[in-house]
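Every protein chain except one is present and positioned as in the full complex.
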Amino acid sequence: MSPFLALLARDMRLAVRVGGGALMGALFYFIVVAMMPFAIGPDLNLLARIGPAILWLGALLASLLALDRLFATDHDDGSLDLLMMGAMPLELAVAAKAIAHWLTTAVPLIVITPVLGLMLNIDMSAMGWVALTLLAGTPALTFIGLIGAALAVALRRGGLLLAVLVLPLTIPVLIFGVAAANAAIVGPAPFGPPFTILCALSLASLVLGPVAAAAALRQGLE
Amino acid sequence: MNLGPHADFIIASYAVTALVVAGLIAWIATDYSAQKRLLADLEQRGVTRRSRRGGGDTP
Partner (left out) sequence: MAVIDLANPTRFLTLVDRVLPWLAGVTALVFAYGLYRVLGAPDDYQQGATVKIMFLHVPAAWLGMMGWGVMTVAALGTLVWRHPLADVAGKTAAPIGAAFTFICLVTGSLWGRPTWGTYWVWDARLTSVLVLFLLYLGMLALYWAAEDPNRSARAAAILALVGAVNIPIIKFSVEWWNTLHQPASIMRAGGAAIDASILIPLLIMALAFTLLFFTLHFAAMRNEILRRRVRSMRIMQARSA
């Protein structure tokens, strides 16, 4: 098995074990979305209109808050030092960790999205499209958040600092994600343009995220 | 000079700008005198920087 896949498998195993945070992100997402009607009121028409925005905000917060410990535990037990000294480029190692994190945190979140959409009175036929926008957009959130996680561990700080640094950078993802989801549900704007831009943002952050995160780790921990 | 019906807004924007710039200047000026005082204090107590002692002294 290549080191990349080995690291991916290791991180996924760690995430689903006792003490790992695999389902915590999805649980948080579920609770945040379930709390929205208490703040907004149970008006189903209103909920249907702002439903995609609620789902996207929930996903944004869930994937960011889960990123907090991405490097911290590895830093604490020394395995991050091993990764930095290893033969595999640090960029690849960081990308493997991010993909494992996305698979264990974002994918469960996307899987439960149709159920939440039902509670928000989003049309069943459009629900698949909303889930598709999340599938296309959450990699961007994970890989942008990766930079914040690396900076946070390099500074030995975490929690809210990560959110403060990363949230402004995720605004484009939020804009195009919600726009694509809205286009799928109510129209009249076409679904294609915002969705393809969303995919472009994910692909761009797939490159930028690991490079910047690896640089932050190298600079911060040497 | 006549500033028209919205004179308040014009004066307020110039006042806010002046305040923020004055705040920046005041911060930089007090910071400068504070750092100067700290440096003078440390030098008086006999602490010198490595570069002042000549090349022979390596820590």
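Read from first to last, the chains carry the letters A and B; within each, the first residue is number 1.
Here is the rule we use: a contact is a pair of C-beta atoms (placed from the backbone, for glycine too) under 8 Å apart; a residue touches a chain by one contact, two chains touch by 3 or more.
Quantities reported herein were computed from a predicted structural model and do not represent experimental measurements.
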Touch with the omitted chain, as defined above, among A:8, A:33, A:199 or A:212: A:212
Residue ranges of chain B at the interface with the undisplayed chain: 1-7, 9-10, 12-14, 16-17, 20-21, 23-25, 28-29, 31-32, 35-36, 38-39, 42, 45, 47-51, 59
Where the missing chain touches chain A, by residue: 147, 151, 154-155, 157, 161, 164-165, 167-169, 171-172, 175-176, 179, 189, 197, 201, 208, 212, 215-216, 219-220
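Quick note on the criterion: only the chains that are shown with their structure count from here on.
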Inter-centroid spacing, chain B versus chain A (mean Cα positions, whole Å): 42
